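With one protein chain withheld, the remaining protein chains of the complex are depicted in position.
Naming follows writing order (A, B and C), and every chain is counted from residue 1.
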Amino acid sequence: MTADLGFWVLQMLNALQLSMLLFLLSVGLTVIFGLMHFVNLAHGSLYAFGAYVAASLAGVLGYWGGFFLAPLAVAAMGAALYFTLIRSQRRAGPMAQVLITFGLIFVAVDATRLVWGDLPIGIAVPAVFEGQLSLLGVEYPIYRLFIITLGLAVLGVLTLILSRTQIGAMIRAGVDNDQMAACLGINVERMFFLVFVVGCALAGLAGAVAAPVLSVTPDMGLQILIPTLIVIVIGGLGSLKGAVAGSLIFGFVQTFGAVLLPTLSSVLIYALLAAVLVARPQGLLPAKG
Amino acid sequence: MKSTIKAALAGLVTSTAMLTAAQAEDIKVGILLPYSGVYAALGQDIDDAFALGLETYGTDSGVTFEIVREDTEVKPPVGLAKTKKLILQDEVDVMVGVVSSGVLGAIRDTVDGAGVPLIVANAGNDEATGEACSPYITRISFSNQQVNRPMGQWMVDQGVKKVFTIAPDYAAGRQMIDAFTTAFTAAGGEVVGQEWPAFQKTQDFGPFLANAKASGADAVYVFFAGGEAISFVKQYDSFGMKAEMPLYGSGFLTSALYVEAQGPAAEGVITALHYVPTLDNPENAAFVAAFKAKTGRIPSEYAVQGYDSARALVEAVKAGATDRATLATALPKVAFTGPRGDLKMDPATNNVVQPIHVYETVAGPDGLTQKVLATLPAEADPVNGCAMPAATN
Amino acid sequence: MLETRNLTKSFGPIQVTKSVSLKLEKGERRVILGPNGAGKTTLFNQLVGEIIPNAGSIHLDGADVTALRVADRARRGLSRSYQKNTLFDALTIRENLGLAAAVALGKGQGLWSDPLQSPEVRETVREVAALVDLAPNLDATVSAVSYGIRRQLEVGIALATRPKVILMDEPTSGVGPEMSKGFHRLLKSLPRELTILIIEHDMDLAFDVADTITVLNYGEVVFDGLPEAAKGSQLLKDIYLGAWEDA
Partner (left out) sequence: MFQHTPLRLTTLALLAAGSLAYTFAAGFFGLEILAEIAILAILVIALDLVAGFGGMVSLCHGALLGVGAYAFTVAATEAGLSAAPAMALAIALSAALAFAIGAVCARSTGIYFIMATLAFGQMGYSFVFQSPLFGGDDGLAGAPRPDLGAIGIDLTDSRAFAIYAILLVAVTYLVAAATLRSGLGRSLVGLHHNEKRLRALGLTVWRAKATAFAISGALAGLAGCLAAQHTQYISPGLLSWTVSGEALVVVILGGLGTLVGPILGAILFVVLKHEISALTPYWHAIVGLILIAVVMSRANGVVGFVEARLATRKPQPLVKEAKADA
């Protein structure tokens, strides 16, 4: 069966789909780290929150209502977190940040259980994306192609913003050297807020997009956290390119590992991570040389 | 809702005060269920239905049931610690519950050693009523092989000759699938491929579905439960595989608890289970109506297990059991007709003997419902190395 | 005692040290002068092993140490102080000196006894404290003492390893003229057998304590000789003092 070209195409698409989902999640986390040196372990919980909001709104406004409003709701949640917890802890060092956001995970899991209950929720794929498309000789779900396209589109937009706009230049300057950025007259505080909220919105978007594929459960945020962290550590904290590279590596290793080396699959990705950490402690494509 | 150190102390004071009044007619029941963690919803269903069962059958038993609840958190060591607490500190007469096989495996020796009867209300690992059977462990729910074995012959009878199987890579997943494949190949079918995705670590089944699709099987037979069942059914449908390769499985796949979340993707999936809420019998009609009235939900197989656990306990008490020893001897002898049909216990293993229902998930007037295609006759599990000693205390 | 041969280091296209060759005899006190950016600190970092040179070699006590790591060179008797204080701020001065002495005595990995209680370490701490004038402050926490005392401790830590060669990176940087004078006395009172290499921009200090003077400019040795010769050197005046005025 592995000799069949269709099989490989199908698995490539699966890997790409997983990569793009992880990219949506990790890009926010990594840029927030690069800019603010803040580690948000609750990023996965924001993703879960996005999925729940999308699932709830899908019942009322249909899929697209959730698709557009979930990122906004998560962004609002991110703004609230920013003013209550994040801002005051920015200089508190990695351990305090890790612990506070670790506590936040506990709170988030139980809050979703209280609001949405213990039962998993599922929503349907939007009508336009139902069914499969014939692509390179394989039938592939249109919705999964939509996820791939969306990931690539977000990547494109972010690349454009970072390389071509003034705010992008400011963010790059901030990642490079935040003191210098402040000296240049950039309102660093406002830039942090903006980046944090956009990062949260992207996590919410990832949740909304993932909801029709997966089941929406209280622990989905915890489940996705470790893969997301692996992505950004492999890629190099703080860099957009690193997030892309890390996502692709994770997606492909995970997908092909699962079908070709099932007994090793779960250890494989950690072994790879360990190898990266030994050879390049700062990740493959760190933001700062 | 659960007893605490404080409450236990307070309870100690009140129970000594009430000792003269209550006497031996009190049966203290320890409930061991997951109230948090991935199986919290299952624990709640069992708990609600157990309470309903006690209300329905227990009021005229002449006995007061005192309930102590403990959360296993679906962690075997926690479950064991809570079991010890129930036995040694609360001194319960009987324990009910256990959702995960891991927890049942962990507490088995303690339960057996202490001689406290345990009514298993879910966990289906085959060993518990096989090589690791105990006169103190009575299973009212099901065994993993029991719900899968009958599908082997039945599917061959329906003309399915080649299957591909997928199940999570853990003990229960292996047992469910192995029971099916053994029966299926014995009936003349062929297993053309198998996949074992990592348990609780797999959210995307796409890679495995691609393998199944390429295998040339007539059908796919799977076991999944909980969130994984929802993701799997939806992803199976999204790859457009339902039309060319019908999806069969163990009935937990399309449990009444999850089927709403699966939506139209679950339509046409054919599975087998020991309970379906649409079973047409008067006991079930009464149960469904009462459970709906109490909780607003349609009862799942987990609910009926809790309900029947309560009934089994009451039947044992009515047969004259009053303490750990007499309950342990009475429980394996109960037999009754409940929502699932005629139930009795197999004296060789203390496992329930019950009919298995093959059902198809279909669209009904108020969303998805279950259409029973066949009811396969009750069949006791093979003894599997169980040498049942007599209860000795 | 300490020798470099054609030591060369580039960062990208910029050569920071160009074929620097130096030779220090045992007990020699040499001061390296040079304007900012002349490559003094880069030279130091190569000597101690924090930077690996692109070409050339470093010899300590006759042995080639170019390939050795920082810790290995330190164990062979090469010690340094830093231009900016790099102390153990939360610890007391006694603990700072004791830690340095313990590590230098090879007790930094031991498991069975407290090196701070060992007679050798206590003796070293006492001696060094007397040498750098810290005896009255031994139990003060570093974060609570004055800048001048920290500069003394900076040198004290380097001395606590009982080195053969000590490299001091601007030991008087940031202290006032009074303190600076005190520092000259302190340096002069150090044992004569100790080889000392000092980066300094304070000309007075250089001429006060140095046996020999080396002047670096744009990574090159442009003068190497006695202080008297340096004082009269037109070359030095043109290149070094000119740049000095701007700095």
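Going forward, contacts are C-beta pairs under 8 Å (C-beta built on N, C-alpha and C of every residue); 3 or more make two chains touch, one makes a residue touch a chain.
The structure presented is a predicted model; accordingly, all values stated were derived computationally and were not measured.
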Note: the excluded chain touches shown chains A, B, C
Of A:M12, A:L85 or A:I142, the residue that touches the missing chain is A:L85
Out of C:A104, C:M168 or C:I213, only one touches the absent chain, namely C:A104
Filtering A:I186, A:L229 or A:V259 for touch with the omitted chain leaves A:L229
Checked against the full complex, the residue among C:I51, C:L91 or C:L190 that touches the missing chain is C:L91
Full-complex touch with the removed chain, picking from A:G103, A:G117 or A:G156, is A:G103
Listed in rising order, the subunit B residues that touch the chain left out are 1-8, 35-36, 40, 71, 75-77, 80-81, 84-85, 88-89, 101-102, 105-106, 108-109, 125, 169-171, 198-201
Where subunit A meets the chain that is not shown, the residues are 33, 37, 39, 85, 88-89, 92-96, 98-100, 102-107, 109-111, 113-114, 222, 226, 229-230, 233, 237, 263, 266-267, 270-271, 273-274, 277-278, 281-282
Touching the unshown chain, subunit C contributes residues 48, 50, 70-72, 74-75, 79-80, 82, 86-91, 95, 98-100, 102-104, 107-116, 136-137, 139-141, 144-149, 157, 161
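Basically, only the chains that are shown with their structure count from here on.
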Contact graph of the chains (line, ring, star, complete, other): other
With centres defined as the mean of Cα atoms, the chain at greatest distance from subunit B is chain C
Using C-alpha atoms only, the most centrally placed chain is A
Averaging C-alpha coordinates per chain, one finds the centres of subunit A and subunit C separated by a number of Å equal to 49
Subunit B to subunit C, mean C-alpha position gap in Å, rounds to 76
Whole-Å distance, C-alpha centre of subunit A to that of subunit B, is 37
Within their complex, subunit A touches subunit B through residues 1, 4, 6-7, 10-11, 14, 17-18, 113, 117-125, 131-132, 139-141, 143-144, 212-217, 219-220, 223-224, 255-256, 258-259, 262, 265-266
Given the complex, residues on subunit B that touch subunit A span 36, 38, 40-41, 44, 169, 193, 195-198, 201-204, 206-208, 210-211, 213-215, 226-231, 234-235, 238-240, 257-258, 260-265
